[in-house]
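What follows is chain A.
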Amino acid sequence: MTIGVIKVARPREMSFPESLYLLEIVKGLGVTMGHLLSNIVRQEGIKTIEYPEVRRPMPPRFRGKHRLMKRENGAPRCVACYCCSTACPAKCITIVAGESPDPAVEKYPVRFDIDMLRCVFCGMCVEACPCDAIRMDTGWFTPPDDTREKLIFTIDTLLEK
Partner candidate 1 sequence: MTGPLFDIAVTVARIAVFFAFCFGLVVVMTWVERKGAAYIQDRRGPNRADIFGIRAWGLFHPLADALKFLFKEDFIPDNAHRLFYQMAPMFSLAPAILGIAIIPFGPDVTVMGRTIALQIADLNVGILYLFAVSGMTVYGVVLAGWASGSKYPLLGGLRSSAQMLSYEVSMGLSLIGIFMVFESVRMSQIVAGQGGLLFGVLPKWGVFVQPLGFILFLVAQYAEANRTPFDLPEGESELVAGYHTEYASFKFSMFMMAEYLHMVVGAAVVATLFFGGWQFPYLGDAGFLFPGGFAVAVPPALVLLLRIGSFVAKVLFFAWLYVWVRWTIPRFRYDQVMRLGWKVMLPLSLLNIFATGLILLLLNR
Partner candidate 2 sequence: METVLFILFGAIAVCGAVMVVTRKHPMASALYLILTLFAVAALFVLRQAHFLAAIQVIIYAGAVVVLFVFVIMLINVPEDRLPVERATTIRVLGVLAAGFFILESAVLARRYVMPKGPAAEVGTVEAVGRALFTDYLLAFEITSVLLLAAVIGAIALAKRKI
């Protein structure tokens, strides 16, 4: 096997007016001024998304913030089986189970906290859930907040979404 030699195009020699740079600088200034003027005249041509007001539409399979599903009667669909917290590689789900008042259901989560600061958004909890009680289809990532406590989502906030 021979070692392949790749021919790389060398930068061509500059012509004399180019090597003076001055004309080229003026040309460059023309380009930047063109961008400036066209962006001032047509503001909608600017690609920047003004984030809090305008949001980028997320692709349908984007794994975002979690939400807990509800039954028809409004109770959480979760049966506190600990499958999600076991599957979680970041150990960010804390569940405390309690006896369900509904005789058809054995257990329900008294507490269901997700520490969003530790979550790695891998989707394992969704995969593990036997009852389709947890989903990550809110289409949005965790918004910033000013304390750590506010970023531990409790069952109430998770059910709301």
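Quick note on selection: all candidates are chains of the complex that A comes from, given by their letters.
The rule we apply is simple: a contact is a pair of C-beta atoms (placed from the backbone, for glycine too) under 8 Å apart; a residue touches a chain by one contact, two chains touch by 3 or more; residues count from 1.
Quick caveat, the model's predicted, so the values are computed rather than measured.
Between chain A and the candidates 1 or 2, a touch occurs in this complex only for 1. On chain A, the positions that touch candidate 1 within their shared complex are 22, 25, 28-29, 31-33, 35-36, 39-40, 43, 45-48, 50.
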